[in-house]
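What follows is a set of notes on a single structure, which appears directly below.
A protein chain is absent from this complex, but the other protein chains hold their places.
After this line comes chain A, so read on.
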Amino acid sequence: MFGFIRPFKPELRVKEVDRFQAVYCGLCHELKRRYGRLQTYFLSYDMTFFALVIGAVQPSDPGTERCRCDASPFRKKQVACTSSTLSYAADVSVLLTYHKVQDSVQDETGYKRFAARLLRRLMRKAYAKAQAALPALDNTMRACLDDLTALEQAKTPSLDRPADTFARLLSAAVPADYPSDVQRILSQMFYHTGRWIYLLDACADVKDDFASGSYNPIVLRYELQSPEIDSVKQPLERTLERSLLDIHTAYQLLPLYRDQGLIENIIDLGLPLVTRQVLDGTYHANGGHETHGSL
């Protein structure tokens, strides 16, 4: 995924910063434990958010422990203990990473394609394990991505059609063993999270895609003649805001056991901020600093 989902730090409380960090580290440790070190390099804030939300609707939480890791070998950090939600999120993360690499193998050219091929080879074992753990989800992901490829090849001039494929993919990642109401709410929440991620990513890529001639739904939908999105900023903002609203209204119905403040911060402040930054062209990946796991 892309790392667009992050909290708005100035409004977070200290314990919420610690909690986010602990879940991030917990997911990282889980990935390393189950799938090896390589997978931890593909951990994103998006998956942390996913783990946080699917964990918050579970009645029990195993708490945290103090651990060292590669990024912090000397000082022990608070790390969320392993749980069924963390290992589930780790499985989903591996599947998503693999399919993203697979996508790069298809789309990229030259050395990037070579790198993606190599990566895919290195990930094969982890992928097989995650696929065995979640076969139905893997099939759905594959089907959604095939739909997306078909839409890309047909140069579909629509925002919603391609966005729907990624939205369905993400909404399928909701655990199947949750109560049906909770599942419905989470599906709606992650459908629109997926739609938002896809469209925002398309906004961020307009310049690159315009130069390379790659498929970009925004360029085609608005028939852009130059790689600037200023002229269509308002309708884009509106349609993205609609998805944010749907995430918010779905979230309100979710029966939460913990982390309310943190999740609300991400949904109500973090996502709108990133939206604005991407549309204004002031967005920087990882908040400007490339530091591992720090907010």
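The criterion applied here is as follows: a contact is a pair of C-beta atoms (placed from the backbone, for glycine too) under 8 Å apart; a residue touches a chain by one contact, two chains touch by 3 or more; residues count from 1.
Everything below uses one rule, namely that contacts and distances are computed from a predicted model.
Selecting from "Phosphonate transport system ATP-binding protein", "Rod shape-determining protein MreD", "J domain-containing protein" or "Carbon-phosphorus lyase complex subunit PhnI", the unshown chain of this assembly corresponds to "J domain-containing protein" (UniProt protein name).
Summary of contacts with the chain left out: across A:Lys76, A:Arg121, A:Lys155 or A:Arg242, the touching residue is A:Arg242. One of A:Gln106, A:Asn139, A:Ser158 or A:Ser212 touches the chain omitted from the figure, and that residue is A:Ser158. Only one of A:Asp146, A:Asp181 or A:Glu228 touches the absent chain when the whole complex is considered: A:Asp181. Within the whole complex, the absent chain has one touching residue among A:Thr64, A:Asn216 or A:Thr275, and that is A:Thr275. Touching residues on chain A toward the chain that is not drawn are 158-161, 164, 167, 181, 184-185, 188, 191-192, 195, 221, 235, 237-239, 241-246, 248-250, 252-253, 268, 271-273, 275-276.
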